[in-house]
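Written out below as structure tokens is the structure these notes cover.
Here the complex is missing a single protein chain, while all its other protein chains stay put.
This part shows chain A:
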């Protein structure tokens, strides 16, 4: 009974906050609505599915990520404070039809598919089994994830940076003094 109440609160909260992301008038509010959605799902995973480590990981990562996202939202997007109504959508009706159709198909599949019987009980410490798997039988996943994260760091810096060393020192890096970031700013 208690589990059911927690699940209903988390599920309704997660979906309602997810819908609110695309309904509110302000970018900052949309970001925090998405954060609420993630926290609700993180709590559900944490409390109901026994995944304490992964649940806490989701919540902590999402808090940091959404704070960064709020900065980006206010930097790039119009109307960050939500003082006027805003609508930045195209083909709303088509998108709504596609998403309702997808949800209907998935819900039908969920209730029609004969799921296998429940397996064994979870181990006493799921985090330990995850760690043992990542450092043992699933080492390849760990290696790939590490490489992907490293490549992401490099790619994000390369994409986001404006002036690289080749812009400043010339294609063959032989220019004596670096160009000033703003031309004619300091007389160079």
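Of note:
Here, a residue touches a chain if its C-beta (ideal position, glycine included) is under 8 Å from a C-beta of that chain, and two chains touch if they have at least 3 such contacts; residues count from 1.
Throughout what follows, contacts and distances are computed from a predicted model.
According to UniProt, the chain absent from the figure is "NADH-quinone oxidoreductase subunit K", selected among "Glyoxalase", "NADH-quinone oxidoreductase subunit K", "ABC transport system permease protein" or "Cytochrome P450".
Interface residues of chain A facing the missing partner chain: 3-4, 7, 11, 14-15, 18-19, 21-22, 27, 30-31, 34, 37-38, 41, 44-45, 48-51, 54, 57-58, 61, 65, 68-69, 72-73, 76-77, 88-92, 94-96, 98-100, 102-103, 106-107, 110-111, 115-116, 118-123, 126, 129-130, 132-134, 137-138, 141, 145, 148-149, 152-153, 155-160, 162.
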